[in-house]
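Only a single protein chain was left out; the remaining protein chains are all shown in position.
Each chain gets a letter, A, B and C, in the order it is written, and its residues are counted from 1.
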Amino acid sequence: MNELTVFLIMVISTLIGGIYLGLLGRGIDRKIAAKFQSRIGPPIRQGFWDLKKLMLKQTIVPENSITWVFKGAPLVALVTSAMLLVYIMVPYLLYLTGYESPMFAHMGDFILVIYLLMIPAIALVAGGFSAGSPLSTIGSQREMVVLMATELPLAVTVIAFAVKMSVLAPSMPSFSIFTAASNPVWNGMGPAGILGVILLASAFLFIIPAETGKIPFDQAEAETEIAEGLLAEYSGKYLAFFQLAEALKSLGVVALVVVLFFPQGVSTIMGGQMIAGGINITVPCEIMFFLLKVSVVYSVSISFIRVSMARLKISQVSKFFIYSVSAVSITGFILIMIDPRIMAM
Amino acid sequence: MLSTVSRIMQQFFGRRSTNVFPVKYAPESVIDALAGGDIHPPISMPEGYRGKLSYDFDKCIGCGMCLKVCPAKALEDYPIMDTEKNRPSKRIVFYRGKCTYCEECVKVCPVGAIKLNPDFMMANYEKYGDDQIEGIEKRREFEVKEGQ
Amino acid sequence: MSNKETYKLQIGPTHPAFKEPVRFEFEVDGEHVLHADIDMGYTHRGIEHVSKERNFIQIIYLLERICGICSTSHPMAYCLAVENAAEIEVPARAKYIRTIVGELERLHSHLLWAGVAAHEVGFDTLFYTTWDIREKVMDCLEVISGNRVNYAMLTIGGVRRDIIGEVAEAVNKTVEYYSDLYSQLEDIMLNDMSLRLRTENVGILTYDEALKLCAVGPTARASGLAKDVRADYAVNAYPDIPWLKAITPNDVGKKPVGDIYDRIVVRVLEIKQSVDIIRFCMENMPGGEIVAEPKAVKVINQLKKVKAHGIGRYEGPRGEVSHYDILDNNECPVGVKVKAPTYSNIISWVPMFRGAEIADIPIIMSSIDPCIACSDRASFVEGEGKKTVSFGELRKLSMEKMNKIRRGL
Partner (left out) sequence: MKKDSFKYFKRSLWAFHINSGSCNACDIEILAALTPRYDAERFGIKLVGTPRHADVLVITGTMTEKIKDKVIRVFNQVPDPKLVMVVGSCGISKGVFQESYAMAGPVDAHIPVDVYVPGCPPRPEAIIYGVARAWEKLEMLEKGNAAS
């Protein structure tokens, strides 16, 4: 098959699957949270119904808003979230399917992923500022603070990975997701390094809810404080776009964590191809296993943390990330660096 | 922190406390969409719940005590001609949308013509529709008769 | 936020954090509140005016609807006031039943508050948990009175329904349920880390300020001000309880700071206290009549002959409720004056908001357990809606009003 055809198929399937799974994920998240709260909770398909209803509703654009920013921000958020998901997923899918080609070796640059993570948030901020409501403005300011606070631990993690990859696979580009996926970070590491990776992973436990704007880090949308904050003025289809973007971004961030920390597929664990009834079912199995990992990470880092904590204050958030989470991730980074097997290189 | 987590875990693995109540009362097409799908009654109503009012026209002697104690003026009187004693008497109609369900009229009624039932499903589209006014049929009956 | 420009943030009257309409105007610098202004009157319904046109029995149900959460406190204070004026002796059993209903209401109100406070800080699980626990006391009240929220239990000279047989059993079961659950609830409410992060050293009201601003109820007690109508005055069955005293954070060996956490402590301890009081009342309830005069019309006729003043005070879940009624040979009282607990506590928001962040606004708001519906006294229906009345003018106005009432009598 032509490389370009493969690429297009993967992009399109990722997009369709991503939208479907993202919305399904929202439903599962609400269901699990409800279970934690001793309730039944909405049906799992609730996300789809909400979205359909929002698409059919009237869309109001406030009079005192900057119209083009107000209308453009949801689209930018949606497109970049989709791009983020595609950008993380395609190299991983390539790795899973074992389709190797020099063209794809550089796919999925970490630095670009960090920027793509930022753009939907910035679109939200722009939309909030343009809405012309004081509550949205406060929400935007808070979103900026959360965005900046999470940047340092994120960057530290990425650099740690790059250093590790440059040692593990010197022949491949160090900043690439493909490299990270094909060389699990746990390999070739002493106890200090393993502890370091665990610290990085636990830092990500809090980065995920912060990136996706879930309690305890949903200050930007705090319903009881600033009335949904930067989404306060959005209605109808623009709100639907933001919701879809958020669903895609959540899936993207969780997928990133899975790709970085738990990239092992079924075939690596079972040690070979999966064959049932003479048909090679490795690829479907790999995808199912990947979804299982995603749902576990999703329900722990988003659903469980969401139900077991109160919303923090914005000053506490910045302190929490700049001191605690950064300290944890830098310690992890240092531990990886001083690992004797890396030092030996 | 630990106590919270333990409580959450308890709730996760324990029995859910939701009573799947209004399935019976939802429109047909919605029932499929509802979780569970079992037919559940509402949580058991205690004896003496102050719900929907019912009024016994034949028992009423038209003393008008209920009108005097009602804090919300939910009762309205209408005069009728008492055929047996051949003198004017009073009967009431009762507006469900005005009632405060305090049971004072029940306590004050000397013949027990007014009762509060444990039924509480009263939502409707019309404020003063026929099923929101107790005793309206009787009133119509008499108005028609008077007209004749 | 380097520029020092401040801007005005309007919160309310329809804001998701406050279930009641009240408007705040905050002057904010970034996330910090510099100045707070309160605009009230959205729920002013003219109850004191309407009550002059209702007879004594109707007023009970009108006053019950001053506030739906403390729906026993207001009729209780009113009945005490009328009984005080007309010198009606309440049977001992009725006093005990009144106490039980009042304490059950306190139980449900405190649990409700815990849930609302948790919701304000975004802790929805705690909100769901406490409200789930609360359903038990609601069921109990429904069995006793026939309604979940507006109990309509009180009447002048006693109560309307007896606690006997199955009903008494339901009350005992409720007491058991809460005694079993209490330690877990206390652990969650007092030791949860994220809740402590949000509530400790936030919204501080010091002892001196509480004293000066006449705070009442749990708000005052959390600042170390031990005042409680139940313990200080002879109301209902409370004088019979030997161990009853005002609860302050000292009871858990904590020095009162007056922050939101202390208010949580006081309310959680009061849940236990309420359960104990109900148990005491159930065990020691005397027999006999439950109402001095069961016929409503007779009561009205009896009160028609009275010409006197009466004061009733009662400790509601939010603090002291006091009613002042003037009876003047009439089917209706000439004057009904209501003083709700929130009315005393509102002014203590001002020191609490000092130096707070925007995120603290809802939790500080709800920390005094405000009941705006209780305390709306006036509303502008026309014009600009803002008029400043100085202390002198206010004094003059109230003296004029007082003289008018005296002359009328």
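Here, a residue touches a chain if its C-beta (ideal position, glycine included) is under 8 Å from a C-beta of that chain, and two chains touch if they have at least 3 such contacts.
Quick caveat, the model's predicted, so the values are computed rather than measured.
**Q** Indicate each shown chain that the hidden chain touches within the full complex.
**A** A, B, C
**Q** For a quick check of understanding: of A:5, A:58 or A:171, which residue touches the chain that isn't displayed?
**A** Residue touching the absent chain, from the options given: A:58.
**Q** Can you work out which residue in C:43, C:84, C:199 or C:348 touches the chain that's missing from view?
**A** Hidden-chain contact among the options goes to C:43.
**Q** From the list C:9, C:69, C:210 or C:268, which touches the chain that is not on show?
**A** That would be C:69, which touches the missing chain.
**Q** Using the document's contact rule, name the residues of chain A that touch the chain not shown here.
**A** 30, 34, 37-43, 46, 49-50, 52-53, 56-60, 223-224, 227-228, 231-236, 239
**Q** Residue-wise, where is chain C in contact with the chain that is not depicted?
**A** For chain C, the residues touching the absent chain are 13-14, 16, 19-21, 41-47, 49-50, 53, 61-62, 65-69, 71, 112, 115, 127-128, 131-132, 135, 138, 147-150, 371, 373, 379-381, 385.
**Q** State which residues belonging to chain B touch the missing partner chain.
**A** Touching the missing chain: residues 16-22, 25-27, 29-30, 33-35, 42-43, 71-73, 95-101, 120-127, 132.
One rule holds in what follows: only the chains that are shown with their structure count from here on.
**Q** When contacts are scored as defined above, which chain pair ends up with more C-beta pairs, A-B or B-C?
**A** B-C
**Q** On a C-alpha centroid basis, what's the spacing between chain A and chain C, in Å?
**A** 47
**Q** For chain A and chain B, what's the span in angstrom between their mean Cα positions?
**A** Taking the mean C-alpha position of each chain, the two centres sit 53 Å apart.
**Q** What are the residues of chain C that contact at least two other chains?
**A** 125-126, 129, 132, 192, 194
**Q** Where in chain B do residues touch two or more other chains at once?
**A** In chain B, the residues touching two or more other chains are 4, 8, 11, 17.
**Q** Mind pulling up the chain B residues that touch chain C in the complex?
**A** Chain B residues touching chain C: 1, 3-4, 7-8, 11, 17, 43, 46-50, 65, 68-72, 100-104, 107-108, 116.
**Q** Over in the complex, which chain A residues touch chain B? Could you list them?
**A** For this pair, the touching residues of chain A are 35-41, 43, 307-308.
**Q** Could you please specify the touching residues of chain A with respect to chain C in the complex?
**A** 36-39, 134-135, 138, 141, 215-216, 218-219, 222-227, 307-316
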